[in-house]
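Note that one protein chain is taken out, while the other chains of the complex remain in position.
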Amino acid sequence: MEKYAVFVPKLIAKRESFAPGHRACVGCGEALAVRQACKALGRDAIIVNATGCMEVIATPIPYTSWRLPWIHTLFENAAATASGVEAGLKAMVRKGKRPAKEIRVVAMAGDGGTSDIGLQALSGALERGHDFLYICFDNEAYMNTGIQRSSATPYGASTTTAPAGKLSIGQVTWKKNMPAIAAAHDIPYVATACPSYPFDLMAKVEKGVSTPGPAYIHILSVCPTGWRCAPDLTVRIGRLAVETGIFPLYEIENGKYKLTIDVPQLRPVRDYLKLQGRFRHLSEEKVLEIQNRVNVDYARLKEKVACSQKLNS
Amino acid sequence: MTKPGGELTWKDLEIGAVMTEPGNASQYQTGDWRTQRPVHEHSRCIKCGLCAIFCPEGCIEPNEEGFFEANLFYCKGCGICARECWTKAITMVEEE
Partner (left out) sequence: MTQRVGIEVSRSIAIAVKLANVDVVSAYPITPQTHIVEDISELVANGELDASYIPVESEHSAMSACLGASAVGARTFTATAGQGLELMHEVLYVASFMRLPIVMAVADRALSAPISIWGDHSDVMAVRDTGWIQIFAANGQETFDNVLCAFRIAEDRRVLLPVMIHLDGFQLTHVIEPIYILESSEVDKFLPPHEYPLPLDPDRPITMGGLAPPNIYTETKKAQQVNLTAAKEVILQAWKEFGDIFGRYYSPVESYRCEGAKVILLAMGSFSETAMSAVDSMREEGKEVGLIKLCLWRPFPFAELRQAVKDADTLLVLDRALSFGGPGGPVASEIRSALYGLDKRPKVIGFVGGLGGRVISPSGFREIINRGIEISQAGSEQEFEMFGVRE
C-alpha cells in the first residue's frame, strides 16, 4: 500500500461517475478499476467502451450506470471510435460549432478487445497521434464470454479454451506484453496500474488524460470468476501480482521508464499463484519456470528504469 | 423512475435507444445477490475510508458521524472491505 494511503482517501473525488446497481460479478476487480479511474477523469470526459464485461454489466437498456457521456459501438473498434470522437470535437471547436472546452476522450476495453481483436485499431489510433487516453482493463481472458484464453492470459493458467489436462498445462504461451507494444508507438505516456494501488492508479489516469497526444494505461483487473479465487481476495491478489513482480507498476513518460511502486524484495510467485484455482494444477517445476521468467522480466524492466535514470541525470 | 425494459413499447425508445437518465441503474437492487453482509464496528473504525475506495460497487459512504457504512441496497457481499480494513473493523456475517 502506498505510504500515505491511510490519510488521503477522504481527499479523493466523491463523485461516482459509475453508479451502483451495475451487474458485475461479486468482487469484480474490473468494475473497481473503472470506478477508480472515473474518479480521476472528472466530469468533462467522454467514454468510448468496447464490447465486453463493462458494457454488458453497466448498460442493459433502459438502465445505465454511466453518469459520463458514454458510447459503445463494437468489440474491436474502441480506439477507432475514440479517434472519431476526438477528431469530431476538434473540428467542431475549430469551426465554432462547439464551445472551446477541453473534453477528455477515453477509450476503454478489455484485454481481448485490446491485445487481440482491437490491436489494429489501437495501433492506428496511437500512430495517428489522437489526443486520447486508452485504458485496457486486463482480466487475462475473455471473461464475458466465459473465460476463454486471450493473448493476455498468463502462462500456465487454465481457461475454457486452453484448459489444463493430461497433455496440457493450460495456456502454453507467455502473456503478450501489451504496454511494450503501446510504448513502441513512441507515444508520450504509457503506464501499468492496478486497483489494489488506487492512488497510483488515479494519478496515472490523471496524468494520462492530461498528456497531449495518445496515452495508454494497462490495468490489471482481478476477476474472481475467471481466476477461480475468493471474491474478497480481489484487492489482495492484485497487490500480490505487484509484490511478486508478476505485474510491476511502472510508467513510461516520453520514453523514460520509472517504477512507481518499487518492490525492494520480490515475494515468490507461488504466493500469488496459490490463491487462484486457474493455477492449481501447476507442478513445482512449472512454478519454478514462471519464477525464472518473472525474475528475468523484472530484471530487464529494472535495467530500463536504470537506463532512463542515467538519461535524466 | 425508469420503466423496466419489459414494459417499454417501441415508441417509448429514444432515437437509437439512447439512455438519457445518467446513472439510472442505481434504481436496480443488487443487494439481493448477497449471501453475507458487512458489519461495521464503529469502535474500531478510524474513518480512513479505505473500504470505500476498494468497493467495486461504490456503495460505501460515511454516515453522519463519519463512520463508513455499506449501502445494503447495492452491497453484493464480496467481503473486500472486511479483508482490506486495516483495523479489522468490518466482519462478514452470513445472511439469514
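Worth pointing out:
So that you can tell them apart, the chains are marked A and B in the order they are listed, and the count of residues begins at 1 in each.
Here is the rule we use: contacts are C-beta pairs under 8 Å (C-beta built on N, C-alpha and C of every residue); 3 or more make two chains touch, one makes a residue touch a chain.
The structure presented is a predicted model; accordingly, all values stated were derived computationally and were not measured.
From the options A:Lys39, A:His72, A:Arg149 or A:Arg278, the residue with contact to the chain not on display is A:His72. Contact with the chain that does not appear here is found for just one residue of A:Ala24, A:Ala82 or A:Ile290, A:Ala82. In the full complex, chain A touches the omitted chain through residues 43-46, 48, 55-56, 59-62, 64, 66-74, 76-77, 79-92, 94-95, 97-98, 103, 120-121, 123-125, 127-128. The chain not shown here touches chain B at positions 5-6, 8-20, 22.
Basically, only the chains that are shown with their structure count from here on.
Averaging C-alpha coordinates per chain places the centre of chain A 23 Å away from that of chain B. Put simply, chain A touches chain B in their complex at residues 5-7, 9-10, 12, 16, 18-24, 26-29, 31-32, 35-36, 58-68, 195, 198, 224, 230-236. Those residues of chain B that touch chain A in the shared complex are 2-5, 8, 17, 19, 21-30, 33, 46-50, 52-59, 71, 74, 76-80, 82-84, 86, 92.
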